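Every protein chain but one is kept in place in this view of the complex.
Let's turn to chain A:
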Amino acid sequence: MADNKAKNDSDAEMETSMPLPQVTESQKELASQAMSEFDKKQYGSCCSLMHKLIAQRPTDPKVAHNKAVAEFFQSGFLTTDEFRQQLSKVCQMAHVNIDNSESLEDVDHSVIYFNQAVILYHLRQYKAALNILDKLFQYIEPLEEALAKKATMLLVELYLCTYQPEKAMGMVHYAEKTVFTAGKNAGEKENKEDQVDEAWKPKISLYKTRCLLMMKSMKSCKREIKSLMSTQAMNTAVIYLKSNFEHLRGNHKKAMKMLGSVSTSDFTEAGECMPVMYNNNLGCIHFHLSKHHLGAFHFRKAFQENENAIKDIKRGAEHNKNLSGKTLNSIGMSRHFELLYNMGIQLLHCGKAMPAFDCLVEAVQVFRSNPRLWLRLAECCIMANRQNNDEDRKLEKRLEVIQGSDGSGIHRKLRLGPGLKKDNPSPGTPAIPAATHEFAALCLKNALHLLPEDPLTAEKVPIEDSDTVKITPEMVLVPAPPGNPLKAAEVASLRYLGHLYMAEAQVAMDKIADAIQLLNPELVVDISLTLPENKTEQDKSERDPEASESKGYFYPWSPKDLTRAKAIAQYDLATAHAIRGEYDKAGQNLGESSSRIGTPLPAQMYFLKLYLDLIEGRRNMAQVVIKDHFGHVTPNRVEMKMNSKPGVPRPDTAVS
């Protein structure tokens, strides 16, 4: 047995590491020449040198690797598919499993894994790329200097792309201390150390700024940007960062000015489309200025520019007749989904529920784990069914109270409306996206699941109607990061709404007594939506005076004042009493509420008034209301003489 094992082991060894032939002097020479041509960007001659070398060393994975790299550069980064194929062949030759980062054991293979990470970065598969680089980082010390620098910078970039600014910052600091100082080799002169640092300082500063912006460390950011502006005031990236900074501080005019100061040549060196970014950022600024239609305009423009850029690239690819056809940089260039996301939220704030819904339902396919996005989607559904809280006061709603009349003479009958609530159960399953309440409930469930565990982050308790089938489930929840100063602003209004929803549910469950307690108008004490004083580290003197005052109040909501809010609660109270048959109390509350709720009255009040009059047999009183407000449906007036009998004839004859 032992013998067999030994034999198998040695067989395995034969398989895994057939020794490569020794490197001859001439091969060394070739290799060194090739590298030199590569460094001089002479990719053509580099490629031909590599062809010679691989003829001599066909089994050497490093030669195959560098040949692939040279050819990729030579093609202008157009042949991504081919490069990937060649890379996987190299992996086979080197017995490396590129898909499993755990298998990186030999530091010699680092460059293969690094290149894989680069490709993944450009394909926007950030998590996969991070997986590789995190493992690669363990071998950072023995890495050749240039590769180490590239690896750390890409690592920083990936942390930023995945919104982990603290990790990114940690990596920047590490890099500053180790990779970018020349102090590794003993005996380095002072000058040389500084030289190495100087070349990289601006880039490191840029990374730092991006980290600080993402972490909202405004003071440190200010310092960093100041130093950047003093040395690189013309750099587009720097200007955009400064604009971003001003935008975060609320100095929107300044931010706009900065953006406008850069001439937008269409594409950056990294292949990004400037008009897309320019318009997008303007859209963001206008959002914060509460100019949502203008903001939507800019987002639309950004979207159009993005579409155009993609078309251009596609056309170019067909022209080049390459397998992949797009340059490596431009593969991940499209900002389609981010733009949809921005656009959807902006449209929602324009009050355009369905267009917003269409945008967000597409965006959520990509940004699946963003709880706030699911919440916005639910808000679209709700808005699609109820544009705002004042729509009950509109004429078209009021006209539903009496829908018409039939017949004439003694046969005339009035047709009352059945109410405002739409009683249509949606066809099909709620899982298919549609702007319905059922789908909204699904979205909210998703949002809930995606929230972090911390109970501090959940602001509201979801309130569900128990009568599931026809009554719409009103689960209302607002996720907020802990410590968010805006949390306080929303709680008051949410508590008010919570009471109202709860009461409605209780009435449906026949717990009317509880509902009546909850609907006490005295309980309504605060429904404000405005922010308390901003407690961030902003320097107030620097704030743009034009910045919107009530920072939290992007979309108008009613009831706007306490009186009206109380009046609504009181109306609901009247409803609860009416359902329980307590018509006196109902009438009383209705009367008070209608005097405080402001005109025009919501349609529900007319419904309730007629209901109360008719159910208590006050036919003439009902007629007063009907003739006053719905005069077009009846010719019958009521004579308001004190002593006369009710003017409606006694129907003592047969049925109609």
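Everything that follows uses one rule, which is that a contact is a pair of C-beta atoms (placed from the backbone, for glycine too) under 8 Å apart; a residue touches a chain by one contact, two chains touch by 3 or more; residues count from 1.
Assume contacts and distances are computed from a predicted model.
One chain of the assembly is not displayed; among "Proteasome subunit alpha type", "DNA replication complex GINS protein PSF1", "Small ribosomal subunit protein mS39" or "CCR4-NOT transcription complex subunit 11", its UniProt protein name is "CCR4-NOT transcription complex subunit 11". Of the options A:N97, A:S261 or A:N388, the residue whose C-beta touches the omitted chain is A:N388. In the complete complex, the residue from A:M218, A:L420 or A:V624 that touches the missing chain is A:L420. Residue A:A270 is the one among A:A233, A:A270 or A:L523 that touches the chain not shown. The hidden chain makes contact, of the residues A:S405, A:N520, A:T563 or A:Q588, with A:S405. For the chain left out of this panel, the touching residue among A:I140, A:I225 or A:V524 is A:I140.
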